[in-house]
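A single structure is presented below for examination.
One protein chain is absent from this view; the other protein chains keep their places.
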Amino acid sequence: MADHAPISIRIDSDPVHLCVVRSAVETAASRFGLPQHDCDRLVLAVDEAMTNIIRHGYGGRDDRSIWVTLSRLARNGQTGIEVVIDDETEQIDTGLIKAKPLVPANPDEITPGGLGVGIIEQSVDHHAYQRRTDATGLRLTLQKFASPPPTNDGGPSKTSLSAKA
Amino acid sequence: MADHAPISIRIDSDPVHLCVVRSAVETAASRFGLPQHDCDRLVLAVDEAMTNIIRHGYGGRDDRSIWVTLSRLARNGQTGIEVVIDDETEQIDTGLIKAKPLVPANPDEITPGGLGVGIIEQSVDHHAYQRRTDATGLRLTLQKFASPPPTNDGGPSKTSLSAKA
Amino acid sequence: MANSPMTITSSPLDDGQMVQVTGDIDYSRSSELRVELMGLLGRPVARLIIDLVGVNYMDSSGVAVLVEALQIQRKRNQKLVLCNLQPKVKGIFEIARLNTVFTLTDSVELAKGA
Partner (left out) sequence: MANSPMTITSSPLDDGQMVQVTGDIDYSRSSELRVELMGLLGRPVARLIIDLVGVNYMDSSGVAVLVEALQIQRKRNQKLVLCNLQPKVKGIFEIARLNTVFTLTDSVELAKGA
């Protein structure tokens, strides 16, 4: 598990617990200053990653561990969040975790499944699978930064005494 | 930290992190089947308890740990949730943690503060402060069960194929 | 962020069936959704409308179930129409480039004519 992260969560690998991590990630990302749309995309990526651990890493077992840590990031004045997701699967070849192309050549060729890794790739600014060095298992590191605010449409504004995070 | 809880969270004792635990607790309680009103009360109790740890236990320091574990409960067919909140404060006399009366004799006698422990007591079905046996620190155990559903008002009902948690 | 129970209710249409789903659909619930939809599609349904107005969140395990239902309907030359996709659900269909593969409408009325 990533050391010294300000927030860390461990769940048993029961799919019922996924919603709890999603909520925690959404609220942390929002509190760290990411706009709603970015929070939504990050939450989806984390959910897909945890689902893949349960399905592919643990073969559906619900009594193994998934660890998730959350930390605030800053890059060129942009606020962001790092999510590190660790499991305790046997060492697998990280090269085998590959997104299938999301656009089928032909609508009749779409098949159920094969979306998770592609969604993860498309939903965050940075992602990296690596073997854990602290224990046996896989680590996925995700980073998401706040999108630039939409251009001001000249709507009404108010005198604000304060607007603190 | 409570062993083997299906969900466990650790935060640095920075008040900014409280919202993350609140979200996780709300979603877990809801997923375990508690009605919204019960989730709201439990979340408030957990928030007050963590705030007290930061203020009284850690004297406002934001770099200490708070651990929160969440487990599903069942009692007489009622669904519930147990929340265990651990800190690493010096051993304090748990007898000193007392609710002040919530009803002031005279409106002019109300003072800011002194509400936290009373709110905790009133918001859960069971609460207990004790010294941790696994380490130095205080443990607060909270239990909340689903309130009985409101009586059916004879509103419209539909054939349901399924309604699973 | 209350996580309300998943419900799946079905009602007949002149030319098929309408299914209304509520609740977040993730890997803890998608297999239940699959069982219900595959049950319905055990016999031909000329038009299957799935109303997602009560679904605030769906991940790829939910999408996979809908893709499977679409495949069945296509092979039979029958219709599957999804309606009332909420923003996050619309989002995953867009990310997965499936918004052009499915027939999506903004109301049940439109779904009946699609």
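Order of writing sets the labels: A, B and C. Residues in every chain begin at 1.
Here, contacts are C-beta pairs under 8 Å (C-beta built on N, C-alpha and C of every residue); 3 or more make two chains touch, one makes a residue touch a chain.
As the structure is a computational prediction, the values presented were derived from the model and not from experiment.
> One chain isn't displayed here. Which of the visible ones does it touch?
A, B
> Extract the touching residues of chain A with respect to the undisplayed chain.
Against the missing chain, chain A presents residues 23, 26-27, 30-31, 33, 36, 39, 158-165.
> Please identify, in ascending order, the residues of chain B that touch the omitted chain?
So the residues of chain B touching the missing chain come out as 14-16, 18-19, 22-23, 26-27, 40-41, 44, 47-48, 51, 54-55, 102-104, 107-108, 110-113, 115-116, 118-119, 122-123.
One rule holds for everything that comes next: only the chains that are shown with their structure count from here on.
> Draw the chains as dots and join the ones that touch; what shape do you get: line, ring, star, complete or other?
Its topology is that of a complete graph.
> Counting only Cα atoms for the centres, state how far chain A is from chain C in Å.
25
> State, to the nearest whole Å, the distance from the C-alpha centre of chain B to the C-alpha centre of chain C.
From the centre of chain B to the centre of chain C is 37 Å.
> Of all the residues in chain A, which ones touch at least 2 other chains?
14, 16, 19, 22-23, 26-27
> Provide the list of chain C residues touching at least two other chains, using ranges where the numbers run on.
1, 3
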